[in-house]
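Moving on, here comes chain A:
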Amino acid sequence: MSFSVMGNEPGSKRIKASLFVTCLVDLFFPQVGESVVRVLRRLGVDVDFPNEQTCCGQPAFNSGYTDDARALAERFVGVFSGDSRDTYIVSPSGSCASMVKVFYEELFKNDPALCDALSKVSSRVYEFSSFLTDVLGVEDVGASYDGVVTYHDSCHLLRELGISEAPRRLIKSVSGVKFIEAEMHDECCGFGGTFSVKHPEVSVSMLDEKLTHIGKSGADTLVSTDMGCLMQIGGAVSRRELPIRVMHLAELLAS
Partner candidate 1 sequence: MSREAKDVILASIRRGLKRFEKGRGESPAPPPTWNAGSLKHSYDEDSLTREFVEEVIKVKGHAEVTDSGEEILSFALGLFEEYGTNSCAMADGDFLESLSLAEHLESKGIGVVRPGSGDSVVADAGIGITEADYAISDSGTLVLLTNENNPRSFSLLPPVHLAIVKRSAIVHNIYDVMEELNSSVVKYEHPDQFPSCITFITGPSRTADIELNLTLGVHGPKALYVLVYGDKG
Partner candidate 2 sequence: MPSHTFQIDFKRSSKVAVADKKLKRALVSATDRFRAQRSLAVEGTQEWEEIKTRAREIKEHVIDNLDFYLEKLEESITKAGGVVHWARDGEEAANIITAIAAERGVKSVVKSKSMATEEIELNNAFERNGIKVVETDLGEYIIQLAGERPSHILAPAIHKTRDDISKLFSRKLGVPYYEEPEELTGIARDKLREEFLNADMGVSGVNFAVPETGTIVVVENEGNACLCTTLPRVHVALMGMEKVVPRFEDLSIFLNLLIKSATGQKLSTYVSFITGPKNILDNDGPEEFHLVILDNGRSKILADEVTRQSLYCLRCGACLNVCPVYRQVGGHAYGGVYSGPIGAIIMPQLMDLKGVYELPYASSLCGACKEVCPVNIDFPKVLLKLRSDFVKGREKGRRPGLSERMAIKLWRYAMEHRRLYEFISRIAYFAQMPFVERKGRRNGHGRIGSLPFPFSNWTRDRDFPAVAKKTFRNRWRELENENGDSEDKL
């Protein structure tokens, strides 16, 4: 296929990626994981799924349970250390990717051996959108979608990993998409992991504001890159039966 840019030429080495699918996608949104696989394969990537993976430990870490988080972090590093060195680790979540790339260090700082193992793993971790644009060098994945799309910047992708352009470029390259920015597109949606249930009123008040801006933008589809945000936004869209489709970037790109 014309848009499979990688690994088509005979003899060239195919790019390998292990999917770090995240527990939310595994349990609640398997179609997002499938979309990731579909898009990656379409681009000629060999995809694998290390079956032992569970959760990266972020919920515990964010709630202050550092020791429990450390146990899961060690487990994560162990699971993905099994890959060959040239295998990327791709995750459809900026938040979980930043957990590994940014916050694990804090957990391991007193253990040089673990730090060492971590650095070998974390340097291979990429969030899905940046993997497509930065590693594969692709913007147009050959998808088409008929709709007016706006993008919500997930906080961790934006501020911990500094990624804001990759998802936008990918969305804009989907044929049939009209892209518009909503006001305050980089304002938190109010999810924040356990924050959303510890302080539900505040969380929902933040969400109200987000929905107002999405509504005003005139978009019929909201795309983001993190199932936490999408669960939050989608949960209210579904409750209030708002005329907006909420989807993960991978789903858009697989369409």
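Assume contacts are C-beta pairs under 8 Å (C-beta built on N, C-alpha and C of every residue); 3 or more make two chains touch, one makes a residue touch a chain; residues count from 1.
Candidates were picked such that all candidates are chains of the complex that A comes from, given by their letters.
On a predicted model such as this, the values are computed, not experimentally measured, just so you know.
Within this complex, chain A touches only one of the listed candidates (1 or 2), namely 2.
Within the complex, the chain A residues that touch candidate 2 are 1, 4, 14, 21, 23, 25-31, 33-34, 37-38, 41-42, 44-47, 49, 51-55, 57, 59-66, 68, 71-72, 75, 103, 106, 155-156, 158-160, 186-188, 190-207, 209, 231-232, 234-236, 238-239, 241, 245.
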